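Could you have a look at this structure, given as structure tokens, before my questions?
Here is chain A:
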Amino acid sequence: MVSVPVSTTINSDEVEFLCRADESLLDVLRNRLGLMGAKEGCGTGDCGACSVIMDGRIVCSCLVLGAEAEGRTIETIEGMADGNELHPLQKKFIEHAALQCGICTPGFLMAAKALLDANPDPTEEEIRFWLAGNLCRCTGYDKIVRAVADAAQEMRGKRA
Partner candidate 1 sequence: MNFDPTYRSQKFRSVGTRPRRPDGIDKVTGRARYGADFNMPGQLVGRILRSPHAHARIVRIDTARAEAVKGVKAIVTASDLPDLTNGNQSLFNILDNCMARSKVLYDGHAVAAVAAIDANAAKQALKLIEVEYEVLPHVVDVDAAMLPDAPLIDKTLFTGGVEPTPETPSNVALRSEFGHGDIESGFAQADIVVERSYRTEQTHQGYIEPHACVASCNSDGTAELWVCTQGHFVFRQTCADLLGLDVSKLRVTSSEIGGGFGGKTHVWVEPVALALSRKAGRPVKLVMSREEVFRASGPTSATSIDVKIGARKDGTITAAAANLRYTNGPYADIWAELGAMTSFACYDLENVKTVGFEVLVNRPKVAAYRAPSAPMAAFAVESTIDELAQELGMDPVEFRIQNAASEGTKSSYGPVYGPIGIGPTLEAAQSHPHVKAPLGPNQGRGMACGFWFNFGGQTCTDLNVNVDGTVTLAVGTVDVGGSRASLSLIAAEELGIAYEDVKAVVADTATLGYNDMTDGSRGTFSSSMATISAARNAIGVMRHRAALQWDIPVEDVTWEDGNAKASGEKYGNLSPLSIKEIAAASGNTGGPIAGHSEMVADGAGVSFATHICDVEVDPETGSTRIVRYTVIQDAGKAVHPAYVEGQYQGGAAQGIGWALNEEYIYGEDGRLQNPGFLDYRIPVCSDLPMIDTQILEIPNPNHPYGVRGVGETSIVPPLAAIANAISNAVGIRMTHIPMSPPRILAALNRERNQ
Partner candidate 2 sequence: MVDVKLWAGLVPLADNQQTVTVEAGTVRELLRQLGDRYPGLREPIKNEVAVVMDGTIYRNDWSVELPENAEVFLIRRLAGG
């Protein structure tokens, strides 16, 4: 197995790493870079717990090769807050009790951020369908949907 050298940008930092050719981006983030916020719930792209944003699009990092990160821009949950200032979505998830066990939360937050980046004023239906690739087994999604809608409203208010 030949290792692949990769130069990439993660959470605005330039990062270089060597990875195995068959290694997923998720494994690189977790095992080589210490970014363990993305979780492996299934490894097959069915649960969304490993969601990260790559070049502006939400993807399952378990279905991206580490080698593919070359020259890309990647955002993970560790870069969502601005220092100690939480992103409005992070605040609203806590306020609305939109997490119970919390294992799906990083993936939901990344997916919700990608949604609000693309659509600042989503309907409940748009939120639900956009987030359908993120499984949550604890909440029944009710409070998650409310938190995203509330964060969207707050962020629109700030923009205005």
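Here, a contact is a pair of C-beta atoms (placed from the backbone, for glycine too) under 8 Å apart; a residue touches a chain by one contact, two chains touch by 3 or more; residues count from 1.
Selection rule: all candidates are chains of the complex that A comes from, given by their letters.
The structure presented is a predicted model; accordingly, all values stated were derived computationally and were not measured.
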(request) Have a look at 1 or 2 and point out the one touching chain A within this complex. (result) 1
(request) Name, in rising order, each residue of chain A that touches candidate 1 in their complex. (result) 1, 20, 30, 35-44, 46-47, 49, 76-78, 80-81, 86, 90, 93-97, 99-106, 109, 125, 127-129, 131-146
